[in-house]
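In what follows, a single structure is set out as structure tokens and then discussed.
Complex shown without one protein chain; remaining protein chains in place.
Order of writing sets the chain letters: A, B and C. Residues in each chain are counted from 1.
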Amino acid sequence: MLRKVLIANRGEIALRIIRACRELGLATVAVFSDADRAALHVLAADEAWRLGPAAASESYLRGDLILEIARRSGADAIHPGYGFLSENAGFAEACERSGVKFIGPPASAMRALGSKTRARQAADRAGMPRTPGSVTGLASLDEALATAAKIGYPVMLKAAAGGGGKGMRAVAQPADLASAFAAAQSEAERAFGSGEVYLEKLIERPRHIEIQVLADEHGHCVYLGERECSVQRRHQKVIEEAPSAVVGEDLRRRMGEAAVRLALAAGYTNAGTVEFLVDEEQNFYFLEMNTRLQVEHPVTELVTGLDLVHLQIRIAQGERLPFVQSDVVLRGHAIECRVYAEDPDNQFMPSPGRITRLLQPGGPGIREDCGIYEGWVVPMDYDPMLSKLIAFAPTRDLAIDRMLRALDEYVIGGIRTNLNLFRRILRDEDFRDARIDTGYLDRLLQSADGGSAPTAGAARAAIAGAAIFEALQARDGNSAGTNASYSSAPSSAWKAAARNEALHTRR
Amino acid sequence: MLRKVLIANRGEIALRIIRACRELGLATVAVFSDADRAALHVLAADEAWRLGPAAASESYLRGDLILEIARRSGADAIHPGYGFLSENAGFAEACERSGVKFIGPPASAMRALGSKTRARQAADRAGMPRTPGSVTGLASLDEALATAAKIGYPVMLKAAAGGGGKGMRAVAQPADLASAFAAAQSEAERAFGSGEVYLEKLIERPRHIEIQVLADEHGHCVYLGERECSVQRRHQKVIEEAPSAVVGEDLRRRMGEAAVRLALAAGYTNAGTVEFLVDEEQNFYFLEMNTRLQVEHPVTELVTGLDLVHLQIRIAQGERLPFVQSDVVLRGHAIECRVYAEDPDNQFMPSPGRITRLLQPGGPGIREDCGIYEGWVVPMDYDPMLSKLIAFAPTRDLAIDRMLRALDEYVIGGIRTNLNLFRRILRDEDFRDARIDTGYLDRLLQSADGGSAPTAGAARAAIAGAAIFEALQARDGNSAGTNASYSSAPSSAWKAAARNEALHTRR
Amino acid sequence: MRLDLDIEGQSRQVEVVPGDVPGRWQIKIDGTPIEADACLLRPGVLSLIIGGVAHRVVLDADPDEPVLHLGAQRIAWQADDPRSFRRRRRHGAAEGPVTLKASMPGRVIRVLVERGTHVAAHQGVIVIEAMKMQNELKSPKEGRVTELRVAPGDTVASGQVLAVIH
Partner (left out) sequence: MRLDLDIEGQSRQVEVVPGDVPGRWQIKIDGTPIEADACLLRPGVLSLIIGGVAHRVVLDADPDEPVLHLGAQRIAWQADDPRSFRRRRRHGAAEGPVTLKASMPGRVIRVLVERGTHVAAHQGVIVIEAMKMQNELKSPKEGRVTELRVAPGDTVASGQVLAVIH
């Protein structure tokens, strides 16, 4: 049995894991960089230890420091969350060496599935369909040309160590292959320190659908249904759903059983996700396996009624899965919106800074996993995800309308966010009819944005509101509350004050 | 199809209904008393109309004013919520007369089940078990003595129009009956304007278990499982659960089918709840039927995956139930804590006033239905419920531990609440083992309260925290944030300010 | 900075000095030194780390009763703690004039006596109501009502003096 868990992560996922540990009676140790001293995961944990400066390379990626803190705090397990060290086999090994349980798969399984070319070989061994193409790095342009000729154009060049679209090139004809090959190699080299590139058939208008698997350390593995993740911008997921509107019982079973075969073949344990591309004829092709908890795991929790982090911990404690495949029943529909600090009106530029106003949604069917609060300064040093807003309802249509209701309740002030982008997507006819593929969102963003001009009534209310705020300000000063404890718009004097405060906050 | 719904209620249930309407695309009209101008249901609705002064008798109980507002705003339906006018057959009739759909059962069914003696007669017609005793008001003491002799002591005297324990007397022996009879009659007369009292066998250590039913206007009725409501203080529910730890498949089916028979026999439609007493031998006895949505409906929603308010509205629109009995499947366990503004350290005195600090729980499996916010002044004019905190998890034990986690995250400052009472109950061995009956909580409160003294570390942290707050205050003044925009502890100057502000808030 | 803190009825000598690093504090409690890492997240909400242990210290802005919320604990500090006041009232001074105070915020719905009325110990004097709950305030001792400071309909704060009995 574990007693004390160190959470080697930050933000919403650190808080979510701390909550799960507390519910299971486990003590928690938070770690933080200088940019996160005021973060909620530090406030929520039983213990909190400083890692180092803001830069991830000097804090959340410093496995050595994290293991030292585990030793000093007496933690007997480490949960890596997602990102950072979560898929670092070397760190998993270092944990085992220092007698700290790594809550995740064994390093061997991470290695076997970590590189995309190796994973494709594993897929072949597990008899799982994958896109036609090479299963090893391309040694030369000639090999690339030969392979492409064999499988036929258009083809896709991908970095074996890749992710997030880096080192990826679509190639329509032989003439373009040479330059694309060189570009992909150098980009991969720069991004991942490995220039290994492979080639696969390009699937037209694919859906991105992934299967959640869970394996205990006694050889039992189940799948918990699929997640529909086709709404992406530049290969980054923006909206996820469970179940997928296009996956029926039979396809789910076939994809699920293939995912389980792959996991068992690789000696996989704990939670993992097998990503597939699904074409318009509902053929599915293995894409890669993520050997960690996914950002979007909550949608699976809501439709299965399970708690994946509880199960991760119990599996890490050596317990057997408390259920079998036939016990896994999907009910209702869940949608997750990834709320980012970015400016859709300005090429999605990142928008870190102080959250000066925060009105959060709630009520029936709404779950929010986040680590933000009014007054929190969103650091510029990490990825821009502010919150995961999740809606559950009996049907997909109701889940969409419930999410729209929650988005209308949501106000985030002081920084820019993509909240309005979700309103646009959730009202789009193609999305509502589930006509989506990985190119859907980029196409939507090309098209003109329809109605978002304020109505006459709204404009009048805005003018009246602004006037009343000014009048209250003139009458009562700040005590009237036109600004909070954080300095406020609109007079330039206030602005100066705000800037000062903003400086103070960054030690 | 309905277009615009007026919500004839306040607080969390008004907000919850507004959210449901918005999700279904219906416009909403809020009504408010002078004590509720700053309430969240006013902020959330599409329209908001003033009813009158704070007193319920001059605002939320003024059916005439409410119907006038419905007319002026063009609302075509009224949702009464719970309490106030929700079980007032006269109001339901007035709605029908003015062509406004009352979202609830027909007045005839409310009348047939409204009085407890009538309801007992209806139970007999529906062949449903009830406690032995009279089914009409007692004409005289002699009749009372005769009935008591027939069913045997101990017996219970109850007001036919009763509720909340008023006009109720337990009688152990004939000698005590005369005085108890007189007392019950006069108390009932004062409380409900009707001195009608009846007599039934007293059930020892009963559980309070109720069945949720849902009936459409086409003769279809289903039951949605039970709620365990035995944790009560002075006949007021404090904690509710679904399912009940002691109800198995068979008992659930028998209670559910009895409840459905009663509803159909009474021509009942929309959502309703049939309350039972269950004795230690698992015999169940009809208690009464609540002809409205219950406060505790969320626990049923979480284990069935349904939305009761959505279904109420769809039924009111004349739709058929979208499922049959066999589709209703219970999954997991849900617990609700009723957070009250009351002081457990001072005989549960009400504690209205300004909420000066508010840190609310969240995350996986936590739902909160409430209408409070930091700065809200809880009015002294209505019942003291602040919030319904609800936890869902795969098992009862996990739901309890999840609720304890959420309670630890919860801070309500400025007023006293019963949050710590829940910590005590949820840690109590009898509760965890589900050894509860309607007398459980009163017994627990008799016993001495165990460990809640701060640890040495906590005491040290409190001293350090207080000192640092003082130091920040001295260094930076209020900008250091030792007080919010609402005036703050601890100097007497601040107190004066706070009092002034408190006065200002009550126009 | 030196302070006398009265926490949960105990009096403490506390010395608090800002450390060289922002957010660090050197604190002496009755002479015992500790180092605290403090961060004010938002008004009244302090994240405190002492020797690796994390605490959430919330300053309650309740004007009538300064308290800190620390985890599940609700810790009264400074002098004026209503609970101690209630204690005093329980073993209340039966000699000399005594005051009748509101036990909760509410509205006066009935005054059962008049100025000058002679009341017995535990006789009802005033009824106040809040949140549907009525509370009859009884005279703590036998005596004469020399002052009546409220009338039906008045709004009263918790602890407010409503009457004086000699």
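As a working rule, a contact is a pair of C-beta atoms (placed from the backbone, for glycine too) under 8 Å apart; a residue touches a chain by one contact, two chains touch by 3 or more.
Note that the structure is predicted; figures quoted are calculated from it, not measured.
For the omitted chain, the shown partners it touches in the full complex are A, B.
Only one of the listed residues, A:295, A:341, A:391 or A:441, touches the absent chain: A:341. Touch with the hidden chain on the side of chain A covers residues 341-343, 345-347, 349-353, 356-357, 359, 380-384, 407-408, 411, 413-415, 420, 423, 452, 454, 457-472, 474-475, 480-490, 494-495, 498-499, 502, 506. Seen across the whole complex, the unshown chain contacts chain B at 30, 37-38, 42-49, 72-73, 373-376, 485, 507.
Heads up, the rule we're going with is that only the chains that are shown with their structure count from here on.
Seen from the C-alpha centroid of chain A, the farthest chain centroid is that of C. The chain pair with more C-beta contacts between its two chains, of B-C and A-C, is B-C.
Taking the mean of the C-alpha atoms as each chain's centre, chain A and chain B sit 39 Å apart.
Per-chain CA centroids place chain B at a distance of 30 Å from chain C. With centres defined as mean CA coordinates, chain C is found 48 Å away from chain A.
Multi-chain contact residues, meaning those touching two or more other chains, occur in chain B at positions 408, 481, 484-485. Within chain C, the positions touching two or more other chains are listed as 42-43, 45, 53.
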